[in-house]
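My structure is below; once you've seen it, I'll send some questions.
One chain of protein is taken out of this complex; the other chains stay put.
Right after this comes subunit A.
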């Protein structure tokens, strides 16, 4: 997954800073520093990365790269749904409370993603 790989490259210095030298931790599990914006790409009827772990206060921005519209919808109505995101449109949510936020596309419900806020 290209977007995920890009994210890891960008996040690596943060990973080192948070984990220290001696602690081993997988890059995908590493939380970025507070106040950071994270991108989720909507591409080929999928969210990428499908699962994202972020600290409290992180702003998550979804960008629709498909020619089809998509709607970011919280499975438990834990955050407001986006409007129909046409090609190139973005939607942002800032997560202030820890928890696991499952979301999906309300018109293509097989598209499911998770934001884990720690």
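Observations on the model:
We adopt the following convention: contacts are C-beta pairs under 8 Å (C-beta built on N, C-alpha and C of every residue); 3 or more make two chains touch, one makes a residue touch a chain; residues count from 1.
Just so we're on the same page, contacts and distances are computed from a predicted model.
Within the choices "ABC transporter permease", "Transcriptional regulator", "ATP-binding cassette domain-containing protein" or "Metallophosphoesterase", the name that UniProt assigns to the complex's undisplayed chain is "Metallophosphoesterase".
The missing chain lies against subunit A, touching residues 44-46, 66-69, 71, 73, 75, 81, 83-84, 86-87, 102-104, 106-112.
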